[in-house]
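Please see the structure below; I have some questions.
What you see is the complex with one protein chain gone and the rest in place.
== subunit A ==
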Amino acid sequence: MLRHPPRFATRLLHWFLAPHRVEELEGDLDELFQQRIRQVGLRKARWRYVRDVVSVLRPSLIKREDTKTYPKPAMTTMLRNYLKVAFRNLAKNRVYSFINIFGLASGMTVAMLIGLWLYDELSFDRQFKQYNRLAKLWQFVKFDVEKASYDVMPIPLAQELRSKYPDFESVGLSVTRSVILATGERKLLKTGNYVEPDFISMVSLNVVAGAPFGANDMNAILLSASLANVLFGAENPVNKLIKLDNKQTVKVAGVYKDFPANSTFNDVTFLIPWQFFAANDAGAKLDQNEWDSNSYQIYAQLKPGADFDQVSAKIKDIRMKHDNPPGYKPEFFLHPMTKWHLFADFKDGVNTGGLITFVWLFGSIGVIVLLLACINFMNLSTARSEKRAKEVGIRKAIGSLRSQLIAQFFSESLLMALLAFILAMVFVQLTLPFFNQVAEKKMIVLWSNPWFWIAGIGFSLLTGLIAGSYPALYLSSFQPIKVLKGIRRTSRSATIPRRVLVGFQFTVSVTLIIGTIIVFRQVEHAKDRPVGYSRSGLVEIGIMTPELAGHYDALRNDLLRTGAVSGMSESSNSVTVQYGGTTDISWKGKKSGSKPLVMTNYVSHDYGKTVGWQLKEGRDFSRTYSTDTASVILNEAAVRLMGFKNPIGEMVRRGSPSREYQVIGVIKDMVKEDPFKPVNPAFFAINYGNVNTINLRLAPQLSAHEALEKIEQVVKSYSPDSPFDYKFVDDQYAQKFGVEERIGRLAGGFAILAILISCLGLFGLASFMAEQRTKEIGIRKVLGASVFNVWQLLSKEFVMLIVIAFCLATPIAYYVLSDWLQNYPYRTELSWWIFAAAGAGALFVTLLTISYQSIKAALMNPVKSLRSE
């Protein structure tokens, strides 16, 4: 049949019409259609067809066939009834339902967020194919009393490992540098590594375009995909040329997929052959065969089956077996990749963990918060279920079996737990960006990971089962006669578990409050520490290109002339870091055999004035004394170390070839390293060659923005091809507190949540108790009790619980926190008022929570509460 009716009309018919009518109606329509084609033509026939279809779509014909059979009650019917009753209960007790579901959902949210965080931490560096065979070379060295640990190595060690130790499959040197990459107009300061080709195969680098460089390539570079995109956009970057630090030119050999965010190499944006570095870097040229210059990283891959500890034992004394072993007795060892991230701390030659502490800490906080939420859930469901004793009685009288009642209560609590789970997923999705920001991570919800679902749903089921077990097993045992007659069995023993649980909740909350206060106090304590120089308005510029170096006086004069800066100097490294120390230093009265490390700082004459150090004795460097090139300024720690009574004028012998230096001044200790640690002994000496940082003090009369613009002009006039990259010392210093502040913020957040969850539970319990005692309160009021009396009556029990919780929390918090503070040599006190404040805070919040309920109960008109029976 070529002549068919309009298809859409036929389809409409099938969509809407009752299935049992479709056949006859379609037949009729078709018959009429064919007949009308003959009578009035195709066009009109189609039109009539559509009209008929529309006329057919009327309710009486759309209505489905009435089967007229009676429903057969099945398992599902009863389950439907349970769900219906459960939903009615939820809707009837809105406040309880909200508290219950919301509390459990927030507990689950916290647990999920922490779970994601743990997953991220534990999967760190696990994306590399051979991660369990990779290691980094470290060494223990003994300067003075304790063994210190460093991950920097001498260059010849790599060749030694490769040639003489068959346990190694491959060994690769590497060094990280910040380099200015220039192509066309674009100039960027980026961090990347110079590596030997073996490194590429070790980390199973995923080269997406071009090819990795081999042993013979020298002027080549591999770019990360994101950097290639920034530099070249949509163009094909392969074989393009890039100028490094305005000196040499390299060719792009290939592009690799960015290293994953949770890997040690996540900030490596490019790779350049080690050969290039060895040929061009002044230091590397000198260090080629230097066994005592430790500045480079070595990565190694062991052969399958080789054991890290055994290989470490073999390579331990490599240096000591060579000629002229140094006094600091280096012991080389392998640090396996699986431990880089979480076990990075060493103390006196022993691994003392590291971030793993926080994995445990936050893991336990997650479990505890979840436990709090579960306790709430159980407390509220059990307290509330007693009100349903009558329902149980009636159901039993009508013929319900005990097993059916058990099924009913379980299905109810499972429903709540699942609702909470769904809500928690929404919360997680909403709070994850914020959590990522606080935790400085790039986490995503593992929607596609089956374990995530199994854990989440499994946990909801478990919570539902535990919370539902009391009403299901206890309430279902009621005898209908007793229940319906009105004999309530509320023995005192029934409330004891509830009290224990509430007490536990508050113990946890108080502990967390104390912990949060202490962490913040510790951070504040270190922040308030006198740093020995003035940070405000101090800006630093790295000397990256040769154009900026070597014009000290001209650059200084030009900068000062702009009026944007009030002081300018140059130094080896930023004022907020302390690289490089020496043991090759001696003084009168130094104990023979001791090899203390003294930190080295090279500065220009104006350094002291620019950074604003505080002279304690003697004088600053000055151009009027030509002898100042042979002078040093010591810090207080160095004076203590050297044991000088009158340091000014003492002589210090250092350098190679060693020379005598006269001490001309002593400054107060400058906090350049970890603000939580004591300052190391250090000296400052004049050296215009060995500097890499320009220190600038901004003039106070100009805004920072204006001043920086003027400085940029001057810097650009010297080095037009490099990006103007400056750093505020304030910001750099603040970064030193990153870890501690992050812990503080997270602990604070969790403490608030724990308290919130506990208070939700308390609120529910208090309102339940007030409701149960409505009559009692009414009678008491009739007999003359005041509002205060009633409030006291209802609050007393909870206050007792808080006091007990406080007594338990104090020793726990004291023990844990004094342990934590032991990590910091420069630490705050655990003063008594912190504990008192936490206890008072918890008490206050509790009273606030329950007072709403108890005052409401106390203000109720006794006539109303006693009227009905």
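Please note the rule applied: a contact is a pair of C-beta atoms (placed from the backbone, for glycine too) under 8 Å apart; a residue touches a chain by one contact, two chains touch by 3 or more; residues count from 1.
Just so we're on the same page, contacts and distances are computed from a predicted model.
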Worksheet, complete the sentence: From "Ribulose bisphosphate carboxylase small subunit", "Aldehyde oxidase", "Beta-hydroxyacyl-ACP dehydratase" or "PadR family transcriptional regulator", the UniProt protein name for the chain not displayed is "PadR family transcriptional regulator"
Worksheet, complete the sentence: Out of A:Glu23, A:Asp348 or A:Asp528, only one touches the absent chain, namely A:Glu23
Worksheet entry | Candidates A:Arg11, A:Arg51 or A:Lys775 - the one touching the absent chain | A:Arg51
Worksheet, complete the sentence: Residues of subunit A touching the missing chain are 1, 21, 23-32, 34-35, 48, 51-52, 54-58, 60-61
